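One structure follows; several queries about it will come next.
This view holds just a subset of the chains, kept in their places.
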Amino acid sequence: MDEKTLQSILDMHQAMNIEVFYWWCTAIMFLIHAGFLAYEIGASRSKNALASGMKNVLTLASIIPAFYFVGWWIYNAFPNGLIPIEASAALPWSASMRPDADDMGTGIFFAAFALFGATTGSILSGAVIERIRLGAFLILAVILGAGVWILAGAWGWHPDGWMLHKLGYHDVGAAGVVHAVAGFFALGVVLNLGARIGKYSKDGTPQVIAPHNMPMTLIGLMLIIVGFFGFLGGCIIFNTGDIGWTTIYGNRTNLSAFAFNTLMGFGGGVIGAYLSSRDPFWTMSGALGGIITVAAGLDLYNPGLAFVLAVTGGALMPKIGALLEKRGLDDSVGAFAVHGFCGFYGVVLVGIFAAGFPNVGEGVPDVSFTGQLTGAVVMALTGFIPGWGVAYLLKKFNLLRVPPHVEVLGLDLFEVPAKAYPESLSSETSSSVPARSGGVVAAPMDKRPDIS
Amino acid sequence: MDEKTLQSILDMHQAMNIEVFYWWCTAIMFLIHAGFLAYEIGASRSKNALASGMKNVLTLASIIPAFYFVGWWIYNAFPNGLIPIEASAALPWSASMRPDADDMGTGIFFAAFALFGATTGSILSGAVIERIRLGAFLILAVILGAGVWILAGAWGWHPDGWMLHKLGYHDVGAAGVVHAVAGFFALGVVLNLGARIGKYSKDGTPQVIAPHNMPMTLIGLMLIIVGFFGFLGGCIIFNTGDIGWTTIYGNRTNLSAFAFNTLMGFGGGVIGAYLSSRDPFWTMSGALGGIITVAAGLDLYNPGLAFVLAVTGGALMPKIGALLEKRGLDDSVGAFAVHGFCGFYGVVLVGIFAAGFPNVGEGVPDVSFTGQLTGAVVMALTGFIPGWGVAYLLKKFNLLRVPPHVEVLGLDLFEVPAKAYPESLSSETSSSVPARSGGVVAAPMDKRPDIS
């Protein structure tokens, strides 16, 4: 075998292995969305279950093409801030944005990034269930999932991003770039959207609006956790030659490090949330909260430390949720507490427990507390400002929220329209819908009223 | 390191990588069946939920061994048409059909193909819920899943298949070979099986028979989508040496191409189906319909084009479903519309948008409209004729459909017998079953009547 043949074989093997790895990352990340779908349907009251589910499906379907048409270009064009650099190869009409037997990379990286984007949309989705208009939601989701977060990604999750080069920003598992950005965006939207009718009594005391199907929320959250292995796998760089794994910042790492700390983050988060809340919903969310708390330093923490940090993240998370609730903010599934708070907290923790860790590359500052705190604030603002701003505009044009009678009777009846459980006699439905004989509805499918 | 050692290491690495890839394809494809189970249970009325679920489990369990005993041989023996060639290595008593440390391939390819076969059975399964006899269904499923589709596979999804060599047939993602064949087979069965009692009023107007658990259908469909990454992964050939990926026809391609177009097919299909139907069930099915629409040309389409094609597939799909419904065909979950129509349509589209694409191999015609249209018709007939024929025979012997009183009272009571939700007081059950005290049933498990 001559040198050239050998090199060609080695290159091809590795190129294929890289494609396979991110292919499975993408596939497994779809479980995040299967999970969010189950979780948000379960967390809604049954009168809104299908409207919630439709939102999840359409989130994915809208963000993916939007990410193809503009998101990938934003990532490549804005590492320096708000002035784009040349990145025409990432424009949808370029040769690299289509099937090419010699380009084993662009499609698969695009796919993984598109799924990250879809994740931000699904995070937002939970916070706003049961009263947002579908159209307004999709506008917000596309802005977040194919614009805002990937701009933050170009800044803080890119080898040339200004946050790495100016701040030494370290956020390996996208705690800030995905979770904090999406969580703070959701907070901005919720501030404009307002609480669900009935969420607060006249004196402002928060009321429990119970998930109609708690088991479904738990199953959904477990599927999200499975999906996180695709998400976190998508956060590591599979290099060619004998370089091995690196983080997106070029530091050497490996999946063993990720495995240690993902598992310990899971365990710690659940335990922390359980001890702090005893609530099944928060306990299960603690799995997410724990992983997000340690995500930014997944490559660096001692697993024992990761466990302890995740316990604190998991324990604080329900308190943050309760705090928001008391302040009149109806974040229906605790999206801000889980993603916004834990993401922000996770970025800052790297500045405390991994300060001084040397970054790769000339002139790149070391990891530092100031750098991480500044970075976390940048992420929070990058998410919050457009979330608040766009939601404010939508509200001004009266496009943000469904009318009160729709909310009271349920979005499924008006926006979908269909019933999640047409056979069931729940306390909700038994009062408004007559029982049917034989489960057969009189109106043929194509004659059902389209009231949306 | 001498040349021989090096070659041996390189060969072993790649052989292992190949096994790993198809192992995960197989595993992920099981999610298709987890998804179909959830989807078809949810789409049934609760009185038939368990009978639907049992059907799905037994489909897999019957097709897999049947595929081992005859299916794999059919694939290897019939590339030329209906006259078998020598393929004794694929017979169950041959040395290659058992564990062999030196044969890193047969088992894993068998597994992936067996799961394709099981998928055809699950596609059929949804169309016939709520009135087919379990035994008749299993006969049909085994004929389809271990016989019919793999014969079509030998013709159109095999490097030596006559459809490639005569027609230049191009169907990379098995739109025709799996989906059209299974969809048209289902159509043939439904024609003989007849509509569910109550599906049509006396004047023939179709009635809505609503899924008893719409959230479960949505979750199921999301799991099917995750499983599709295993399915589509199983459609690409992982070669040794420096050859890289090829399609089953030997054209060079890669997972980046598949990733671009799978995602754009997903997005387009959902959006098309939503715009055309507004229905949650069809919208979610649009994800499947969109991917199937672009599957045959997954390696060739520009992603923007794939998106547009998927929009059209997704938008037409509910119309096809409504058309069938009006003609008295009760395809209970739209299996023909999603799989039969989109599969057929997807094959034809390659003839329009990729005509002239050169095939590999001497004398193999280029991709052409005529070749694709002929191919699509071959697939449709190969599915339809045995589906119609076997169902006709079963009907003649009165084996196809449960008696009317079983259908009215629910298959679960007679065929299973058990209740899906023994605690619930649905409109169905409250009229026929007395409420229980304490959730405890009087009869011990081994004394329950076996009426089936």
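When the chains are written out, they are named A and B in that same order, and each has its own residue count from 1.
FYI, contacts are C-beta pairs under 8 Å (C-beta built on N, C-alpha and C of every residue); 3 or more make two chains touch, one makes a residue touch a chain.
Computed from a predicted structure; not experimentally measured.
Undergrad: Hey, this file places 2 copies; any idea how many the whole complex holds?
TA: Every protein chain is the same sequence, and the full complex holds 3 of them.
Simple rule for what comes next: only the chains that are shown with their structure count from here on.
Undergrad: For the sequence-identical pair chain A and chain B, what is the superposition rotation angle on Cα atoms, to the nearest 5 degrees?
TA: The superposition gives an angle of 120 degrees.
Undergrad: Chain A to chain B: how many Å between their CA centres?
TA: Whole-Å distance between the two chain centres: 31.
Undergrad: Across the complex, what residues on chain A touch chain B?
TA: Checking each residue of chain A against chain B gives 1, 5-6, 8-13, 15-17, 19-20, 22-24, 26-28, 30-31, 33-34, 37-38, 41-42, 49-50, 53-54, 57-58, 60-62, 64-65, 68-69, 92, 97-101, 103-108, 110-111, 114, 213, 216, 416, 418-425, 435-446, 448, 450, 452.
Undergrad: Help me check something: in the complex, which residues belonging to chain B touch chain A?
TA: 3, 6-7, 10, 13-14, 17, 20-21, 24, 28, 45-47, 198, 205-215, 218-219, 222-223, 225-226, 229-230, 233, 238, 241-245, 252-264, 266-271, 274, 278-281, 283-284, 286-287, 299-304, 307, 322, 325, 424-428, 430
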